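The complex appears here without one of its protein chains, the remainder shown in place.
Labels run A and B following the written order; every chain starts at residue 1.
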Amino acid sequence: MTVRHVSGVIYLEGDCGVEEAEALLQAVIDAPGAPIDWSGCGRLHTAVLQLILATNNSVHGPCGDPWLERWVARMVLPEIHARLDVISTPPNVK
Amino acid sequence: MNELQQQFISESKELVLQATDDLMTVERSGFDAERIDRVFRAFHTLKGSAGVVNLPAMGLLLHAAEDLLAAVNAKKRPITTGLVSEALECLDQVSAWVDAFEARGVLPSDAGERARDAALRLRALLSDNTSSRSTPNRHGPVWAAALMQEVAATDASDKALLAVAYEPLPGCFFDGDDPLALVASIPNLLALSIEPREPWPPRPDIDPFACNLRIHAITATTRDELAAIFRLVPDQVEIFDLAPVTTPTATAAPDTKTTALLDDIIACQIDMLNAGDAGDNSYGRYGSAARAAAHALRHFERDDLAFDVEAALESAIAQQNGNLVRDALRRVTAALAAPSEDRDRDPDSPAAPSRSLRIDEAHVDSLFNLSGELIVAKNSLAHLSKLVETVVGDGDLGRSIRRANENLDHLITGMHSAILQLRMVPVSQLFRSFPRVARDLSLRLDKRAELTIQGGTAECDKTLVERLFEPLLHLVRNAIDHGIEAPEERRAAGKPEQAHIALEAARTGDRLTIEVRDDGRGIDPAAIRAKALERGLMSADEIAALSDEKTTQLIFSAGLSTATAVTDISGRGVGMDVVRNTVEQLGGKIAIASRLGAGTTVRLDLPVNVAMSQIVVVEASGQFFGLPMDVVNETLRLTPDRVSRIKNNRGFVLRDRVVPICSLAEALNLPDKPADDRADHLVVVAEAAGKIIALQVDGIHDRLDAVLKPMKGLLANAPAYSGTTMTADGRVLLVLDLKELFS
Partner (left out) sequence: MAAVENADRRRRILVVDDSSLVRLYYHSALERAGFAVEQAINGIEATEKVLAQRFDLLIVDINMPGMDGFSFVRDLRHRKADIAALPILMITTEADETDISDARAAGVNYYLVKPVSEADLVRHATALAGPAS
């Protein structure tokens, strides 16, 4: 039922309803690079999930919801992009 | 929307309502001559109206329905439940189209295909009393093909699949919707994609309570199941049938006897359902049909299809509508039509999208060349046939020869079309290597760019694929090199660091469009103006007078480049003029649109087929040349009094226009006869490169259809020639490219 931001990681725990979306958005704004850990989550409302897809933060799994793990995890985890994605991190950042 | 169209819309709606009522009454209470007549007239009127507002697809469908009802009206056919259902379905479709026409002024792009399929079905009913046993294959929307690649071969084979497009409304959360929960409840899910409907804005601007997703899925479940899941949001969901995927036949040969029996049993159930008296929607009928079908399916180990039929039966009972069973049986027929019967298929073999033969490309090429030469040969026969007529007269022999020639002409043209079709390949072949190219280039230039491909299934002649690779490569390189900013620059501009390049192909009729879209820095008209001035492309006044749009098009001019450094990666901007030339040589057009700071789109518009040209043969300086008919307006013989001389130039007046006369021989730098003012001038009036001109020639001969062979070898880059062909008497004919000749 919560979005918790602890020592540089954003945790999604339990079922996250539509109202959690705002909290999640705030968390990723406050900590732009923070990974999102959804290993303890239950059901995620679409609003919460779409933010995860939108912000491109890396996601630590496996997802607590087996359906999401099966169908959506591959859309978010850093090492597995959608099939035509080119680069995940820029090389030689100056 | 003009008054005629308004009237069409209101009249059609009324007619559809009335005909629907009548049909349903007939279905409930049986044959009624007056009602049937009314229904027939309704279809007849609808068909006529569709013609008036020029909606041929609608007209086609209504025509088939009208024929069917005419037969019923004339008591040549009994009115059965099956027939009523078909007529009602037809009215549903018409109603949907009228709505679409009202909303958008046009029918949906698949209207033609749907009309043809439905008309076929209706006509099958007319010819014999059995329903058509195969459902038309529908390929579904373009994205479905891409998504199908993620479906495991074993999951997909032999099943009729459904593709779902779900685009929740932005405000749906406030209605209490949880779109993903609905998607998660789809049974037999085989593939899923979730994308943003519009590009995500920078984080602080994201509205967490606005839904910005577009969801695509492929599933093996039934329409009824999906309808139940999405019953509260039907306007946001679209469902498409997908043709069953067939796998290549593996080792064991199918037991044809068993297959035939199963097919037959299913077909018999459909026949039996269609043979009911109108008004007979009894459970006994469709219930037994469903049970018999399900039994047979289970017996032949098609439990999956049996399940579908049983599910349909339950729905049919709930809705008191036996047609649901019939629809399910039709789907089963389609699913069974997949040829593979062997259950032990190789799990690694990829699912082939359709039945295909492996053919060496060289064979297709030689077939195509042969066919081209056949066309030339048939032209020479036409020539001879005319000669014969002058010698033999218009007697029987002359006529017979002419008829034989016409027949041959028809056959050869048909064959040529069919062979042209063989050469069609999906555009994805062209796009295949680009993601890699984009990746490598991005790495090299320290940029972050993602390349996506859409519309790869669109088909075009393979020549296009071969000839467009270089130009497209140049465009993509340009986009990454010049268009897309470095990550820091993008961040500073509030753009996502990851830039996006889209390669999108689409096919409309016989045109293929390809777009290269990037979300980079766009083209700066000011920079182009400055460069144009610097390079002396045109005067300062001319440049100032150009709109931003026209300025952008200058990018295609040779000698213009706004890159600050010439890199080996994309060369100079000079490449763009070569790109344009290539596209135009293929008979296409190219255009560029851009918004400063937002991105650039380059759009290619090409004909799908390798074209056959019509040529008129002319004579100049003792030689023969071909002029493409598409630039020729007319041919004239000018008497001396029509020709005027102004200094060294000659001209004449053609319908209030002064047309200069130019000797073709002179234009081609061939020895020319001195101008004779007392003789008639034979001219070909041509329009090219925006100019109109009359070419004076010594002779004008036949016209012929020809497939142009492009110039090769030393002459390949010679201007003014677009290709060669053979004349009727076996000589090589040079065909002129007037656009080049005059520019």
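Throughout what follows, a residue touches a chain if its C-beta (ideal position, glycine included) is under 8 Å from a C-beta of that chain, and two chains touch if they have at least 3 such contacts.
Because the structure is predicted, anything quoted here is derived from the model rather than measured.
**Q** If you put the missing chain back into the full complex, which of the shown chains would it touch?
**A** It touches the following shown chains in the full complex: B.
**Q** From the list B:29, B:149 or B:282, which touches the chain that is not on show?
**A** Of the listed residues, the one touching the omitted chain is B:282.
**Q** Identify the residue among B:53, B:88, B:181 or B:265 that touches the chain left out of the display.
**A** The missing chain is touched by B:265.
**Q** Using the touch definition up top, pick the residue from B:298, B:467 or B:701 that touches the left-out chain.
**A** Considering all chains, including the one not shown, the answer is B:298.
**Q** Identify the residues of subunit B touching the omitted chain, counting contacts across the whole complex.
**A** 129, 261-262, 265, 268-269, 271-272, 275-277, 282-285, 287-292, 294-296, 298-300
Everything below uses one rule, namely that only the chains that are shown with their structure count from here on.
**Q** Determine the centre-to-centre distance between subunit A and subunit B, using the mean Cα coordinates as centres, and give it in whole Å.
**A** About 40 Å separates the centre of subunit A from that of subunit B.
**Q** Sort out for me which residues of subunit B touch subunit A in the complex.
**A** 168, 173, 177-181, 184, 189, 192, 194, 196, 200, 203-204, 206, 208-209, 211-213, 435, 438-439, 442-443, 446-453, 487, 496-498
**Q** With touch defined as at the start, can you tell me which subunit A residues reach subunit B in the complex?
**A** 18, 21-22, 24-25, 28-29, 32, 43-47, 49-51, 53-56, 67, 71-72, 75, 84-87, 90-92, 94
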